[in-house]
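Below is one structure, written out as structure tokens; the observations come after it.
Here the complex is missing one protein chain, while the rest keep their positions.
Right, subunit A next:
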Amino acid sequence: MTQFTIPLLAQMKQFKYLTEPNAERYRAILRFCFLNHMQYKNRLTKDEIYSFLKTLPNFSEYTEEMCEQDLKSLVDWGNLKSTQDTSKTATLQEFKNKRFLYELTSIGLRIERFLFELENSQETKAELNPKHIEKIYGLLISIDSVLKDPQKQAVDWWDELTSAFEEIEKSYTEYISMLTSSEYESLMIKEKFLEYKSKLVHYLYNFHDMFQGYLPRIRTLFLNLPQFKVDELLMYIIQAEKEHPKNIFRDGGTIEGYIKSRWQNIKDWFVSPNGQAERLLEQIQQIIRKVSSYAARLSESSTLKVNRTEEYKHLARLFSNLDISECHKLSAVVFGVMCPKYITGDFPRATESTTISILDLPSFKVPLKSRGRLIREKIKVVPASEFSEEKKKRFEEYKKKIEEENELLQGLLIGNKIEFEKLPRITPEVRKRLFVWLSRGLSSKVANTDSGKKFRVIRPQDDKRCILECTDGKMDMPAYILEFVDE
């Protein structure tokens, strides 16, 4: 990372014109300058600016004085610079007017360009073109050959790498954000979308496959690249950058830090686990899923001939004119039987004859049981299999708890006693359990553990104390003894 310096935090008065009360006036002036600049007309006179502003709808009250004042402010803030027009004047009046030419400063130009791009961002080239990934792969492979003649090739190599990477960053993220935007989603639920669906999914799949193929190879190249080669390569690039005329006034250390961190960022983008590259793959998968589910929804609803609203309304009228028993029957016919009902029972198998009467074969006799408390049948022992799942689970948990307790107890007992004085180093959980027992024992003569073991507490003679050593610290306490007793 570039070294962090305080002056960066000072107010940037070049941005003032965007937020001042008269922002509309300032912005109109600068936008006019910018558009002229784009046509290679860099310098404008006050008259040119003023007469243009007067053509705008909100500027009828605008005066020359106001314009002059605005230009002066913009010059003060560093967005414009003014130079004296050295051309000869034709009239006295002109000369008196002390003609100035106004021109965007370089930072003023950049701010306007940035704003212009923001406003026209839909024109950017959002796409998923695997060529940038291929390009980076190719560049990484060629490092060795670049190092054969670094003086000549390193800088070009670096320019290509950084511009390919910028393309990836820009065009891919923009494409993804376009596909996930709400406008695009609302397009996806229109029936026309079905026509584009397969094309889109194919495009996404294609890129996804390519990217997934290249990613591990690019990673391997990055990870296997010896540091000395990187250092050497970057050294040439840094050197060339430092010597470049555009960087004459820049601090060498800053340039070096800048290039090194760019290299690291590019590497991280591809290499780091859960990094940007993986995220991109994931996002594409998500989009494919979403696109497919939208399409499935669309095709399902179109086969159902979408709108059956009128049919439902007609049915509502039919139902409301019937009695409830007929409603149930109509429901069975239009919605289908909710749940068919069958007779259960162990029926004697009929003979081959199909002409026997129901009275010829015995009926199935269901043994009924009493449902009231007036007559109780013999209490049956409920076998374990009739326990509900819930009960079973609770019982298992209980059993486990008891077993754990017994195990713990066995580990701490000396004879039939647990003496706090003689305890080994214990965990807070064990301490908690012991203190629960202790407090039970202190409040009654004989107490029980959860598993039903009986014990009593023996208070120490002469108020003897001991140190209880736990994994989370030591504790000074009376030297109690828990004595376990048989039934």
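One rule holds in what follows: a contact is a pair of C-beta atoms (placed from the backbone, for glycine too) under 8 Å apart; a residue touches a chain by one contact, two chains touch by 3 or more; residues count from 1.
Operating definition for what follows: contacts and distances are computed from a predicted model.
Of the candidates "Phosphate transport system permease protein", "TIGR02678 family protein", "Acetoin:2,6-dichlorophenolindophenol oxidoreductase subunit alpha" or "3-isopropylmalate dehydratase large subunit", the chain left out of this view carries the UniProt protein name "TIGR02678 family protein". When the omitted chain is restored, the residue from A:118, A:248 or A:324 that touches it is A:324. Checked against the hidden chain, the listed residues A:151, A:355 or A:443 yield one contact partner: A:355. Interface note: of A:13, A:110, A:308 or A:400, the residue touching the hidden chain in the full complex is A:308. Only one of A:40, A:228, A:249 or A:342 touches the absent chain when the whole complex is considered: A:342. Summarising the interface, subunit A meets the missing chain with residues 189, 293, 296-297, 300-301, 304, 306-347, 349-350, 354-359, 361, 363-378.
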